[in-house]
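The other protein chains are all here in position, but one chain of the complex has been omitted.
And then chain A:
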Amino acid sequence: MATPVLRWCCPGRRWVFAGIGGVSRHGRGVPTGSTSSGKRGQSSVAQQPLITAQKPRKGEREWAAVVGLEIHAQIASNSKLFSGSQVDFAAPPNSLVSFFDASLPGTLPVLNRRCVEAAVMTGLALDCHINRRSLFDRKHYFYADLPAGYQITQQRLPIAVNGSLAYSVCVGKRRSQMVTRTARVKQIQLEQDSGKSLHDSLRSQTLIDLNRAGVGLLEVVLEPDMSCGEEAAAAVRELQLILQALGTSQANMAEGQLRVDANISVHNPGEPLGIRTEVKNLNSARFLAKAIDYEIQRQINELENGGKILNETRSFDYKLGCTVPMRDKEGKQDYRLMPEPNLPPLLLYDSGSLPPGTDPQQVINIDQLREQLPELPRVTREKLVQQYGMLPEHSFALLNEVGLLEFFQNVIKETRAEPKKVTSWVLNTFLGFLKQQNLAVSESPVTPSALAELLDLLDRKAISSSAAKQVTDVKKGNPRAINKLIGLVRRATLGRADPTVIKEVLERQLSS
């Protein structure tokens, strides 16, 4: 049976899917499939042949997808949400577990102030309404890594509601235009993390490590305002940057500090929303967009073939590159939500409502936290654009790499060259070099001062830009090459540059 050409529209960007399992190109390291002229490359997800039909067939339906996200971010705190045991990623199994975390009888939860502050700050950064009164609930389910048999969470009345997350995606034919999209934040709630299960299929057993049990989590619920994997990934990325700027979470997906579940459904535009599936285990930035797009395509295919979508929970299999149903779910889960009887309501105050004569340790002032909020990525980017006249894309790129912004600002401080030149050099030559050498900014052999000096020379027209580029190339070469390089530079500058100066600059760069 010939594979039908399916039209799936991402608002603001109309493109036709060729074949099954087409994946949106994502600028941030999602593996790109083979490219065909002008059309989206097909991912290696499905083993279907690529059909590049040029014209849409008759009777073809248009599809729209909606994606909602539930993002769990581990709070950066010293101790856990309800107990005084340490929060640490790597420690001997079960060494960071208190009696409460192990759910021994007679233990009670005691709320960590830092976690509440983290929740409020995140809520403020996402323009949420902070609930002056919020409540804790118990969500019951049985699993070996949840010793109490329930998770303490804030389902009914969470700490923050009704906010928004602004993020940017690249649109246009050559994806050169940046547009801002918004996803509404339904709520932010405080909840406990569970322990870790290590499955040993050989001996048919599971090993449980409770070090993570009880660690504070911020669950950020985004409404289904996103329409494809790329938008979801961009939203997650922006949230990651915000959390890191606030210091409320390190939000490192590789270390499990940021976990994403996606709720995905498809429908024909103008008609009601379709049945949604929940895709769990999206813990890699790299595969987030891919997994979501796969699921969207799977649902489209299923419906196009006359099938039905089940309201089920699925998991993303990284090896196979597809979503699979999760087996350990017997029918619908009944969480028997009930108020947590051991915790009174959480009350927050602002400067106006602060009761007089209270212990400052025991009250949280929202206004005070608002004043102390660090600069958000959005504001930093705006400032960069205004101050240095760079394109928005550049400001995004500068914030996208750890330490790059600081590097850039240090170069700016020390050089007389034009900011636009600095931007171009940092984002193209310098960053390109780092990527090629697989280095982080912190591992760079080139210091901001060195680059600043190089740019000064360039500015004074003491050396040519090609010579300057060669300097960075020489970094990986041998020291003898420096003489060759000096010669080159001299020639390039038509003998005008002072060889001692050149050598000095080059040597400094090579030795740093």
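In the analysis below, a residue touches a chain if its C-beta (ideal position, glycine included) is under 8 Å from a C-beta of that chain, and two chains touch if they have at least 3 such contacts; residues count from 1.
Here, contacts and distances are computed from a predicted model.
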{"item": "Listed names \"AP complex subunit beta\", \"Nuclear pore complex protein Nup85\", \"Large ribosomal subunit protein bL17m\" or \"Glutamyl-tRNA(Gln) amidotransferase subunit C, mitochondrial\", with the criterion being the UniProt name of the chain not displayed", "value": "\"Glutamyl-tRNA(Gln) amidotransferase subunit C, mitochondrial\""}
{"item": "Options A:A73, A:L346 or A:M390, residue touching the unrepresented chain", "value": "A:L346"}
{"item": "In chain A, positions touching the absent partner", "value": "77-79, 83-86, 92-99, 102, 104, 110-116, 135, 137, 140, 142-144, 155-156, 197-201, 204-210, 328, 330, 332-339, 341, 343-347, 361-362, 364"}
